[in-house]
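Here the complex is missing one protein chain, while the rest keep their positions.
Chain lettering (A, B and C) follows the sequence in which the chains are written, and residue indices restart at 1 in each chain.
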Amino acid sequence: MLRIVGGQVYDPAHGIDGVVQDVCIQDGRIVENVDAAPTIDASGMIVFPGGVDVHTHVAGGSINFARAMTPEDHRRTTAFIRSQTNRAGVGGMTPTTFATGYLYAGMGWTTVNEAAVPILSAKHTHEELRDIPIVDKSCCVLLANNEILLDLLEAGEMERAREVVAWQIWASKAYGVKAVNPGGVAAWKYGKNAEQLSEPVDGYHKVTPAKIVAGLAQIVDDLGLPHPLHLHCNNLGVPGNLTTTLETMQNLDGRRAHMAHLQYHAYGGDDWSTMRSEAPQLADYMNAHRNFTTDAGAVLFGDTVTITADGPWQHLLYKLTGRKWGNLDVENETGCGIVPYTYRPTNLVNAVQWAVGLELLLLIDDPWRVFLTTDHPNGACFWRYPEIIQLLMCRDFRRDCMAGQSDKALSRIHLPDIDREYTLYEIATITSAGPARALGLPRKGHLGVGADADVVIYDQDDDVARMFGHPRYVIKGGEIVIEDGDIRATPEGRGLLVRPPHDEQIEAFLRPLFEDYYTMSFDNYSVEMERIQQPEICDCIDTE
Amino acid sequence: MSLTIVDNATCAFCGCVCDDIEVHADEHKIVAAKRACILGKAWFLNHTTDKHYPDALVDGRETTVDEAVQVAADLLDRADMPLVYGMSNITCEAQREAVALAERLGGVADSHTSL
Amino acid sequence: MGGKVSCTLGEVKNRADFVLYWGGNPAECHPRHFTKYALMPKGRFVPRGRKDRTMVLVDIRETKSVKAADIFLQIRPGKDFEALSILRALVKGQHVDEKQVAETGLTLEQLTDLVDRMKRAKFGVMFFGMGLSMTRGKHMNSASILTLAAELNAYTKFVAMPMRGHGNVTGADVVMRWTTGYPFGVNFSRGYPRYNPGEFSTVDLLVRGDVDAALILGADPGATMPQPAIDHLARIPTVVLDPKVTHTSRLARVHITTAVTGISAPGTGYRMDEIPLPLRPALRSPYPTDEDVVRRIHQAVAEKPDWMAAGGQTTTTQI
Partner (left out) sequence: MSAIRLTLKEQPGVPLETEVLSPDALADLAHDEIRSLPVQLGKRRRRLDDFFEIEGERSDEIEVHGDLSLLKWIGRGMSRGRLTIHGNVGMHLGAYMTGGSIEVHGDAGDWVGAEMGDGLISVHGNAGGQIGAAYRGSPTGMRGGTIVIDGSTGLEVGMRMKKGTIVIGDTAKDFAGLQMKGGNIVLLAGAELRTGAWMIRGTIISLKPIAMLPTFRLARSYNPEFLRLYARFLSGLGITLPCAADEGRYDLYSGDVSVPGKGEIFVWQPAEAAASR
């Protein structure tokens, strides 16, 4: 039991905008009232619901591959020293699992969605998620280059495809469905890509990226998944890709979708030298079409490592940068590429990317549909979110950051003309209430009765980045986990899953195909329930 | 005596980790390992449930696991720079525990990879 | 700076029309590598199986694997790095002198032909064994073949991967990476993980006498390591966990018998391509599992006073 007294509460889900009121906690949930509970005096402090990250890469084969590639970063970053409370680890571009939990909780985030899981190595992802303490975790399974599914779409067998997807979600113990560069990663298996939405994918006659996207979005809606299709469009990072992005969104024809890291998909120009921001056009489209949510995938200047299932893009980046390159293709399903990268303010392309992420956050007018992410670690590391909050809340700070940029760079972006400054209420929306709603998690992202008692309390501070980087208290499931920068407790987080119903006969269809295409036994493919820490099976919904 | 049949058993002998082995076992030993290669077969068939070895030895003396665990803990905790090495022929779950122990001991954790 | 470009074994099965083994003898060391994964199986895009693939074997001597090869290149011992350097140069169209090739035991014609075949492949894969990674040059030999594969992607699809032996050694890499950030040789003496091969790798630590106690599990260094390393293990208090009383057990202070991984101990093992697989034991062991014993030792250690000085939970200046 706990009572938080006297804090200014920001709870956008209930329209509460800085009202001084108590928050009461019992048995891990928010309750109406508690008697004789210990209290936290939050007078003069700010109370938020715990942060929710809708799109991050923190566990599994890809990030673990990246860890092995970047020992030089581990050495220079913040290290966690083992204590009676916490495990050892390193932070940095690719934090170790334990450190990931401490760093997220340390800035008040209590729920994260790992955005890219191959079924084949989903056991690995879940093993790592189990070792990320404190936060609750969900994940999205990669399906837009799954060759069994593409074959079904080629044959026009939508109903069977739906059954297969339902089976695959449960087999991987996932929460949602992710599409990455639809068709392009499959083509990459022979060193090719998919750049045109309406052209057949390499090796197919009928299946196009457009059909994959529409098909998967339809299936996700038919299955009633609480989170819509999580979509990484084709042509990520490429100048002029706005056309592809808009075409993809039009092609969805009113169906729900979460457009991942739109920053990487909002560029004009014909090549690297003419690249420019098309954020206003994309923001206009977002504003006019309420079937979409998005996350920023914002970029901050500095070192990071780029990790994506988008193999062709990573090969291009390796050729452009001449730095280390890691690639891992996963049979019949997906792939991943890894390239360390430094975003530099003096680099025209990077300067545009930096601006586009902020422009999208500032120009999309509904904070319930655009969320704070950096596509960790691609645009920047998640533990730098407080810097982005400062950029959103302080126009003058943005101007200062742009002061050193060349006229050429400034002519390619729109940020200097944008005056909007986020309020605390809006920050609470894009970091917590909005992403929780988009994920379809009814007990997350708010402080109403029945919500999970994930609460973060900040000292009021004019230095916005400092305030959001160092919460006074973080409470997870009713327990104080962080106090004044110290890790006080490291409870296990929950594993959030869905179990859409499927026809049991689908296994009879899948088994022989699997035996032909794969190199492991079908019976060893599914993730066993015992691997999920504190599993919570969430309800499917009626999407009509 | 009835046989237990484990379909899709996994052979942990070499790095191929083939997981399509059909293992037949009675209560005492494995009697067949279908689809396993010559190395895998030899490995599967080489094991029984017999107690060929003492539970534990301390300085050559047979003892209980409990006592050996205590002695091991004393020796490892006393060291300034202990080493935890090997981890090839154990499960990931055991590897995870071994890393946690090395961390608690303030020692080094290492595997065959370093060879 | 090169890279590591790889895939799961099913990609090889379904797509590889060019398969090269360098410094390995799968016919005897990984018998089903040919038949289940890389060479014989019919794959989705190589429907005729073996007939659709070209197999090249590079080794210092004729092994049983030669029979399975279309092309066998017998390289002079210790010249792998030189040969790989020449291949990297030829791939980029650089001139290499015929005379300079001679030291490898191969001819310019052979290597030029190999490069042509690699570039003509639709999907090429190179597997490398301890004949490459454990001979003079060691990690640089592995780096060379990985970089060659990465660079071939400018021309066609190419991947490379090591033929890991030793059961679940891949799992040890994977687990250490997610828990510590580093794949092996991790030092926790300052409370946070540090990594420096050569400094914190076991043979070096033992030969120099840098450690003063050891827990050995899932390995028998007493049978495999250089004598000075074994001598040091005998000098310090050593604890062994193993299903058998091993060479190392005989020189140890403590031995605890454990269940056999995969036979009577359940859990997870990783294949050489980092695919996790469940282990399904068929027998019940009279002995506890390694997992259980390690946890018990940890509990016993945790009951002792903590040696770690109270202080911060983080540091920004690592040594």
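Some observations on this one:
Just so it is clear, contacts are C-beta pairs under 8 Å (C-beta built on N, C-alpha and C of every residue); 3 or more make two chains touch, one makes a residue touch a chain.
Everything numeric here is computed off the predicted structure, so don't read it as measured data.
The chain that is not displayed touches the following shown chains in the complete assembly: A, B, C. Per the touch definition above, the residue from C:K67, C:R120 or C:R136 contacting the chain not shown is C:R136. Checked against the full complex, the one of C:G49, C:P77, C:G198 or C:G312 touching the unshown chain is C:G198. Across B:V6, B:V31 or B:M81, the single residue that touches the chain missing here is B:M81.
In the complete complex, the hidden chain is touched by one of C:H33, C:R53 or C:R88, namely C:R88. Remark: the residues of subunit C touching the chain excluded from display are 1, 81-82, 84-86, 88-89, 92, 94-97, 100-101, 103-104, 136-137, 140, 188-190, 195-199, 210-212, 307-309, 319. With the whole complex as reference, residues 69-73, 75, 323 of subunit A touch the missing chain. Take subunit B: the residues that touch the chain left off the picture are 79-81, 105-107.
Convention: only the chains that are shown with their structure count from here on.
The greatest centre-to-centre distance from subunit A, using averaged C-alpha positions, is reached by B.
Inter-chain centre distance (subunit A to subunit C, centres taken as mean C-alpha positions): 33 Å. Separating the CA-averaged centres of subunit B and subunit C is a span of 19 Å. Chain contacts: subunit C has residues 36-37, 173-174, 179-180, 183, 188, 191, 193, 268, 270-271, 275-278, 308 touching two or more partner chains. Multi-chain contact residues of subunit A (touching two or more other chains) are listed as 82, 87-88, 127, 131, 520, 524.
Per the touch definition, subunit A reaches subunit B in the complex via residues 82, 87-88, 127, 131, 520-521, 523-524. For subunit B in complex with subunit A, the touching residues are 7-8, 10, 19-20, 92, 96, 100, 103-104. Remark: subunit A residues 59, 61, 64-65, 67-69, 71, 74-90, 92, 94-98, 102, 120-121, 123-124, 127-128, 131, 147, 189-191, 203, 315, 318-319, 322-332, 335, 486-487, 516-520, 524, 528 touch subunit C in the complex.
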